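Reading through the structure tokens given below for one structure.
Note that one protein chain is taken out, while the other chains of the complex remain in position.
Our next item is chain A:
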Amino acid sequence: MNIPIYLDNNATTPMDPRVLEAMLPYFNEKFGNAASRNHPFGWVAEEGVDYAREQVAKLIGATEKEIIFTSGATESDNLAIKGVFEMYKEKGNHIITAVTEHKAVLDACKHVEKLGGKVTYLPVKEDGLVDLAVLEAAMTNETILVSIMYGNNEIGVIQPIKEIAAIAHKYGALFMTDATQAVGKIPVNVIADGIDLLALSAHKMYGPKGVGALYVRRKGPRVKVTAQMDGGGHERGMRSGTLNVPGIVGLGKACEIAGLEMESEAIRLSGLRDRLEKALTVLEESYVNGNVDHRLPHVANISFKYVEGEGLMMAMKDLAVSSGSACTSASLEPSYVLKSLGLSDDLAHSSIRFGLGRFTTEEEVDYAVEVTKTAVTNLRNMSPLWEMFKEGIDLDSIEWAEH
């Protein structure tokens, strides 16, 4: 067992050695530009890209012509939202998204607002899921796009994608999903789910950083997005720029491996996740955040009341995890995702996200449990809030000096 233990697989995943192996030839011997149509160097590179396009398409039930390679999910989200807004502005100017989306989606929506678009940011229920009735009530004749993420990066909840897509389509809007955390972890099928645009990233599924894709539906309906990058008209005119051939080959390989191993991996990971959660919620005043029935197999987000997340992480230095606390940010604002579940600020400050992954072992999980338990216990012994709680003092009755 190597220390520190990596349990931050929602931030990024280590590359699978099989992915690296597939990529290596494309750095030197197969270095060609995939757009060079007139010599074998270009053909070889193009072949690698074409094969990767098939691998990506297959994982999400798409066809290869529907895959646009990008630099990652942030670019894909931007291209989808800004590109749809620009392409369909004659039809309407309203976009619906949710408050728990990734910043790439939220900030792309803010950009659209600056361009004169209207955006509705749906609240979520206490369990992190979008309320379908609230979504339907927000739909208007002007709504051109509904953008709701597949699985949440902080709490792992899986949205009712099929139902959301159906509502969007009922009102003539397109449905887009940021599926960065879901693709490669759980089955995602653009046909069965009714997805018109989907953003994904390689480095969240054991592929390289700096490469991702946007799925753009070609049939029923044929969806178009206005390019956000001008240039040589690569990727069917939707994303100019010389293709990142080694990255794309890596993304393809990562998708192929995920397709083959996802099912058994999900069973193993949810088993480990449950083991971790069960052992940690034995601690008094610890709470699992988000819906526990509809969620990704590898994420556990737990609040340990009366200890502060950043201080806790410091005591857990043998573990690489993340916290909803934002003591380092100038605003001192805790996670907006946790707050939107209705969590009080102090519980949001007390949260730790454990992100398990393909290379996480049972031994590592057990060690993580021990480290976490010790850290929580030690910090509670140092916490004035814990002492007051133990004395039966209602913390809400105290007039805190907000600073």
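To be clear about the criterion, a residue touches a chain if its C-beta (ideal position, glycine included) is under 8 Å from a C-beta of that chain, and two chains touch if they have at least 3 such contacts; residues count from 1.
In the analysis below, contacts and distances are computed from a predicted model.
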Message: Can you work out the missing subunit's protein name as recorded in UniProt? Choose among "Nitrous oxide reductase apoprotein", "Phenylalanine--tRNA ligase alpha subunit", "Iron-sulfur cluster assembly scaffold protein IscU" or "Dipeptide/oligopeptide/nickel ABC transporter ATP-binding protein".
response: "Iron-sulfur cluster assembly scaffold protein IscU"
Query: Which residue from A:S325, A:S340 or A:T372 sits in contact with the chain not drawn here?
result: A:S325
Task: Would you indicate which residue among A:E154, A:E308 or A:E364 is in contact with the undisplayed chain?
output: A:E308
Message: Of the residues A:P246, A:P334 or A:G357, I need the one that contacts the missing chain.
response: A:P334
- request: With the missing chain put back, which residues of chain A would touch it? List them for me.
  value: 306-311, 314-315, 325-330, 332, 334, 344-346, 349, 381-387, 395, 398, 400-403
